[in-house]
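Here it is: the structure, laid out below.
In this view, the complex is presented without one of its protein chains, the others remaining in place.
Let's look at chain A:
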Amino acid sequence: MNNLLILPIIIPLITGMFMVIVRKRIYFQRMLGILAIAGTGAVSAVLISQIKNEGIQVLHIGGWEAPFGVSLAADMFSALLLLTSSIVSLFCLIYAFGSIGKDREMHYFYPLFLFLLTGVNGSFITGDIFNLFVCFEIMLISSYVLISIGGTRIQIRESIKYVLTNLLSSLLFLVAISYLYATMGTLNFAHLSMRVAEAGQDGLLTAISLLFLIVFSLKAGLLLFFWLPGSYSAPPTAIAAIFAALLTKVGIYSIIRLFTLVFYHEPESTHLLIGIMAGLTMVLGAIGAVAYWDVKKILTYNVIVGVGFILAGLASGTTEGMTGAIYYLIHDIIIKALLFLIGGTIIALTSTANLRDFSGLIQTYPFLGWMFFVAALSLSGIPPLSGFIGKVFVTEGTFEAGYYWLGGIGLFTSLMVLYSVMKIFMNGFWGESYLDEENGQKLKKGLLIPIASLTILTVALGLGAEGLHSFASLAVKSLMDPSLYIEAVLGKN
């Protein structure tokens, strides 16, 4: 028993609900928001140290033992993602202070932001598949409101598409859960894993696992990403950044959890399919990223490339591939938030997203320019920065598994990604300055602080990859060996 596990879920929930009651006090809400997210981060840091010393932490809610009650289980993989998402959402929140506008703040922006985190944290930490569905819904319903809050024309249009797509995928999720419950008679991840292993993963179970793959692919933007570019370019910067950083990652987390813990018996069909989907996702995403001259579109297609790359690591099924997937997942959460924040800042400064319409920003905003440069290099995986180590491991894993084509696609799309972000840098930041001194807006310090912090974080993560390695290898150990998770949740008998 470890009651710390519930705190990442209820701290944002309680704080958010309290904010609904004190709706008009915006400064109070800002302070509360920072405190709540910092508290969540502190709890996840404590969890990480506990998991490192004592193994996987479990909480049976209400005291009902494992297969009968809902259990929460945090292994190193969950805890690392919890910590990263707390840090990144803290910076997105600080960015929102200076950019979101009084109108949205008055209409429950901060509570909704915290409810989104409630859902994300719950999805990362839950040990029960129906509870995962509930946490997904908490996250999605908050994101429906966040995407439409403010009510501009484009937001309403995109939110209709977004809501319809996600309602469909939630329905499929529910159907898949009922199939699974009908065949296996349990909903607990550990118990499911045990029963699937006992019964043998036959054709029916593989079919159910593929239904889950479709559901989570819709959420994660793996091949089924048709909804993603529109939805992610509609909302304001701070919201788009938290979407890009966290929402697809929850889908990725679910795919990894499900296909390492429960459906790992038929890798030649399921994992190969994930590999093919990941390869196609990378190629299509990279084509999109190269094709557009719109800053937001380029960045959203880069989100899609990242999804493909992480799942290529899972598809390889090797220790190296999984290590790479974990490194790249953490890196991707940070770098996507950073790139979206910078992209949004550029659009706010130039009031256009079209790259052909502005140039020479680096003369007026040198800090922003060089931070974008660092972020761009880090995104495409240049050695001292954080994207590198994940790419190396994933490529190594795919080569080791014999999927040379997949590793090759990964490397080639890295080039295209580098080209797409360098296109923003060279067209937007270099060249003749189209702004003169008095014409240029002043860049607010409040916006620069979160951007600078995330840039420092991505550099530090690249330089300190060795320090992270012991944690990442623990995470991989529990992912590669499901018996650890089962023993922790169900006990040793």
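We take it that a contact is a pair of C-beta atoms (placed from the backbone, for glycine too) under 8 Å apart; a residue touches a chain by one contact, two chains touch by 3 or more; residues count from 1.
Everything below uses one rule, namely that contacts and distances are computed from a predicted model.
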(Q) I want to check something: the complex is missing a chain, and I'd like its UniProt protein name from "Ring-1,2-phenylacetyl-CoA epoxidase subunit PaaB", "Tryptophan RNA-binding attenuation protein", "Electron transfer flavoprotein subunit beta" or "Na(+)/H(+) antiporter subunit B". (A) "Na(+)/H(+) antiporter subunit B"
**Q.** Among A:I37, A:L59, A:V163 or A:I255, residue touching the chain not depicted
**A.** A:L59
Q | For chain A, residues in touch with the removed chain | A | 1, 3, 6, 10, 13-14, 17-18, 20-21, 23, 59-63
